[in-house]
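What you see is the complex with one protein chain gone and the rest in place.
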Amino acid sequence: MSDTAVDTQESTQEVPKVVSSRFDVDDGHTLHGYTQSGSFEGYAALRRALTMTPGAVSELVKDATLLGRGGAGFPAGVKWGFCAPDVWPRYVVANGDESEPGTYKDRLLMERDPHQLIEGSLIAAYAIGAAQVFLYVRGEMPHAQERIAAALNEAYEANFIGKNILGTDFSVDIVLTFGAGAYIVGEETALIESLEGNRGMPRLKPPFFPAAKGLYMMPTIVNNIETLSNLPWLLSHGVREYRSIGTEASPGTRLIALSGDVERPGVYEVPQGTTTFRELFESERYGGGIRGGRELKMFIPGGASAPWFFPEQVDLPLEGRVVGAEGSMLGSGAVVVMDDTTDAVRACWRLVRFFARESCGKCTPCREGTVWEERILRRILDGQGRPSDLDLLLDVADNISPGPYPLAAHPEAGLEAVPFPPRQTTICPLGPSSVAPITSAISRFRHEFEGKINRKDSIPVTSAGVTSV
Amino acid sequence: MRDIEITEPVEITLNGELVTAQNGELLIDACERNGSYIPRFCYHSRLTPVGMCRMCLVEVDTGRGPALQPSCMIPVSDGMGVDTESDGVAKAQDGVLEFLLANHPLDCPVCDKGGECPLQDQAYAYGPGESRFVEEKRHNEKPIPISELVLLDRERCILCDRCTRFADEVAGDPLIHFIHRGSHTEVNTFPGEPFASYFSGNTVQICPVGALTASPYRFKARPWDLEETESTCTRCSVGCRVVVESSRNKVLRLQGVDSDPVNWSWLCDKGRFGFQAGNSGNRLSRPLQRCESGELSEVGWNTALDSAASVISAAIAGRGPQSVAVLGGARLTNESAYSWAKLAKDVIGTDNVDCQLGDGLPAELVLGLPGASIDEVCEPGATVLYLGPDAKEELPILYLRLRHAADFDGVKIVEVGPTLTGLSPYAAESVTAVPGETPSVLAALLDGTSEHVEASALLRNASDLKVVIGRANLAEDEAITVQTADLIRESVPGATFLPALRRANVRGALEAGLAPGFLPGGATLAGTLPTGWQSMPAERGGGAAEILEDAANGRVDVLILLGSDPLRDFPDRSLARRALAGAKTVISIDPFVNASAEQADLVLAASMFSESAGTTTSLEGRVTALNQLVTPPGTARDDWMIAVDLADRLGADLGVETSADDLAEEMAGFSDAHVVLGDGAPVGDGVMLDISGRDLLTSAEVEVPPANAYSLRLVLNRTMYDKGTLLEESESSAGLAGESVVKLSAADAAPLGVDGSTQVKVTSEHGSVTVAATIDSRVPKGVAVMHHALGDVDAGTLLVHGDPVCDVRVEVS
Partner (left out) sequence: MGYLDGFKVTLRKWAGVNTDTGRRVTTEYPEEVRPKPARFHGRHVLNRYEDGMEKCIGCELCAGVCPADCIYVRGSDNDPENPTSPGERFGFTYEINYLRCIHCDLCVEACPTQAITESKLFEFAFTNRSDAIYTKAELLVGDDGRPRQMPWENWDGGFDPAQDTSGWMRATSSGGFAEFEGLVAWAGELGYGVRAPEGGQTSEQAGAEAAAADAAEDEHGGH
């Protein structure tokens, strides 16, 4: 890798910790820790919000351009405004079903700072007038569940939740629910189905936009854990200070779960838009360089469902808008780095297998298509590939996500970037997500596939990180 | 797609042309109506759309360019631009079909759906001709039974959600659902809990592949073998329209027709699979006569008819025409019923004629009350007072319609009856009234003095009250029902009534005159002589109870059982027994030697459903066609032919030259429906009779004895599957009748020491039976429920006809 200009100005400046300020505090998860430590005073934001009108809180969040951190990056304040007017009751759902490979930022927020999440949820509930908040925590995160449960008990006792919160006439209940182990439930309509006690299968948008017809067919705001966790800091410090971090279009920070072939994988809070992927990988504060000083082969900028980026894209800033235009997405904030020992075919298969296994089975293209893709890739890996398989694979992918699929530019091959998002024949984006690794890998590493097919190399090159089958 | 009337037209651009559609209707329907059929698997016009199969993807202009959207989920709006034929649409549909076929087994030659399979058909139009899927297909155990009647082949399933949606939304029995996920998703039941729904056969009909098959039709024929005709189901009085399908002169399958005013394409399993009785080996193929040894033995028709005519002549000559009695006729077509009414009342001259068996409503009520059709009862926003038997058990498709009305159309059902029923979960209010007290409970509800404030308010605020009236309890005298109807008419003058009748063509038989005191067309004996008639009975005769009473007392010389089985069906079992013993000669006209026919002196073999043509009249007064598809076994013949032959031997001419059409022509004299039908117009959904009511109503005042503190009031009602002859003779339903039980409330059971299935002795003034007792949460305190015609325990021996109610004592035996 080149060792040129990491943006020195950014790296020397102290990065404000908006949501991760209590990650290193031992008792940050307790009410005591929450009020006594961190970058803002615990529950002060709620007190402040309660002095404002709900409309003013919404307005404040809208002014701050708090972008959703779940994947789509839609401004939270605008989303809140979509609630069908004069329809009651309304609900707030905190989406803690974080299960995309490589994504583990929400888990830390829930384990290390549950009160921050609770306070954020309360502010959101106050802003839209919800009577109930549902915290939906992934089934495989027992530690987070326990910490949140304990925090809820504390908060109830301190009258932060319940009837007449802090002496006002604002009352809200928070219900903690656990998932049953399905990635698809991270999709908001599937999460709503799951909350209702049904199979976690997505509803079709339109007509089931949660803000109009959500939980129990009532207006429902589903927000990511990180989005809600931003609210206490935002209300404590105000819009101006919030907007001073990051860029004009994408203010604030993002939690990035960095994994793969870097020296220092982990969750880092970075200012949006002003940090580049190169800085993330190489600066000592973050990744600390590609592991073992090897070459970067490719990286996934936003979780398993994001199209891959390659060394050409390494100087792009971590900003949803820019990354989207360049053919991928920042998504769930999971950045997976793969060095030059990685077998592209195997990496591709490994990702597709995840989607094939996690397809909910509701709509045909995803149910049948993802498994078909996985089996073709498996066959190629096993040395049983056919020359026609690559075209078949791309055509099957095209039947799930028709038309040009988002792709990073490759100037050498004369390929231009195809901007995000992809089109789909499916109900939700899970099926099209399985296409991302396929089109990315074939566009760049077709020769690796062809090698496997023509030479019947049945023993894949395995990077140190990918061992299990 | 259903035909609709376009009330709110909007213009959309369909493949570049401006067309008109109904605002808000689904795009898939609008396109089809305008000549562009969109392929689909999961969409069904009677189920809520889910957009799962993705076959119906079309390009809709979103303003940001065309986007692929499932047309089954998109409501039409003005100015919408749709392309159903673009390359993108074709590619998407080809892709979806290839996906569906990827794991679908190619066992079409052995699959019952092969030849009529939507997936097979669409595979010709969409998708590549050859599979690119070289991997091993998904394998599952080949058909697994999910109920007594339905088999599931998970390999063939394309997961369209139709059966599961049907079970949940329409039938209200969500007993099947998806399990597992992704490509392992399958439909299945909860382990150990079969899909025991009364409506399970519908899932087979709507399955777009051969994943669900019904055991009665399994491997019996291929679709191209089948001859078919539209007809009407005659297993109850709802009058569901069906397609009857046969091969080689044998009925093999019934399918529901999507008749908008009646059954919406659904059928109950009893109706769907009940045709099997016609194929039973026990069918009578020739007449039987009791010979000197006392056995019934086969005789020729001439012998049989001669002897029937001679006993009738002798009876007329002896004690006069009233010594001949005709019981039954609700099984018959309208035309046959008319021929029998004419034979009995004109030729023989007796008025001792009743088509019901003491378990129905008086003719005065059915013919006299201002009527409401099923559609009117289920009209969105209506308020319905439900006073009938458990619709789920007795009138299953009416139950589905009411259930839909309550769940989707905001119809408020106020149920007043002796127990809670299958309808109770969907009723806005359920008020229980101990047998005998329905009139007083209802009076309180209607005048606002009832403690059931919500129910009372609903009834009192209803602008246009619809009443479903019937016999919820056979142990309660029918006079109480008359009193109830009387009360409603007095308190709510505008109320209209839907009679919850028991047998298929009761209404038609009553219209034809098979009731004491009546002539065809609801005319009374006081009226003029009907066209084509020579005479009418001199005096009014008796109903079923009086006829049986007379017979028991030796006053009936010839008792003709016209497709009726009083030994099984008349509630007062001992009276029926005495009557059959007391009648001098019993002639049974039936397709089977049923319990009563076994006691008869002469049994004439009659034809059955789909063996004779004619019309039938449903409970709402809808006259629909019954068509012939197969021939009756042996020399069995239509009931009207028997009437014509008997009349001939009695020296009269019923006016039939060639066929039952001659009867239909004559019936046009009193039945407007037959005028319409006579024009040869396609019958389709049928013709409604004038149901505005006639001036026939009488009132009744019943003195109900106060309930004894130590006794329970008996409720005798029916279940869908009982030991009736037709059910017993149908292979698939023969084993489905439950065991006899007495059902008690927990409150009554506890002091008796009843828990689970204790054997108890149920004693009334008139008899006692020993039976297992169970606790049922639907039974209110003070009531004991037994089921009619179920098992060997004869609940009918507990009661005596004419008693207002039947009080019983339950003791652990």
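Note that the chains take the letters A and B in the order they are written out, and that residue 1 is the start of every chain.
Note that a contact is a pair of C-beta atoms (placed from the backbone, for glycine too) under 8 Å apart; a residue touches a chain by one contact, two chains touch by 3 or more.
Because the structure is a prediction, the values reported are computed rather than measured.
Only one of A:K17, A:K205, A:R378 or A:R423 touches the chain withheld from this view, namely A:R378.
Within the set B:E130, B:E657 or B:E701, the residue that contacts the chain not displayed is B:E130. Annotation: of B:R46, B:K142, B:R460 or B:R649, B:K142 touches the absent chain (contact as defined above).
From the set B:P109, B:P380, B:G651 or B:P751, the residue in touch with the chain omitted from the display is B:P109, counting the whole complex.
The missing chain lies against subunit B, touching residues 106-107, 109-110, 114-115, 130, 134-136, 142-143, 218-222, 224-225.
Everything below uses one rule, namely that only the chains that are shown with their structure count from here on.
Centre-to-centre, using mean CA coordinates, subunit A is 56 Å away from subunit B. Interface residues of subunit A, counted against subunit B in their complex, comprise 182, 184, 199, 204, 206-207, 356-365, 367-372, 375, 379, 392, 396, 398-400, 402-403, 423-427. Contact residues on subunit B toward subunit A in their complex (touch as defined above): 50-55, 57, 67-68, 70, 73-75, 88, 91-92, 94-96, 98-100, 102-103, 132-133, 135, 158-159, 177-178, 180-185.
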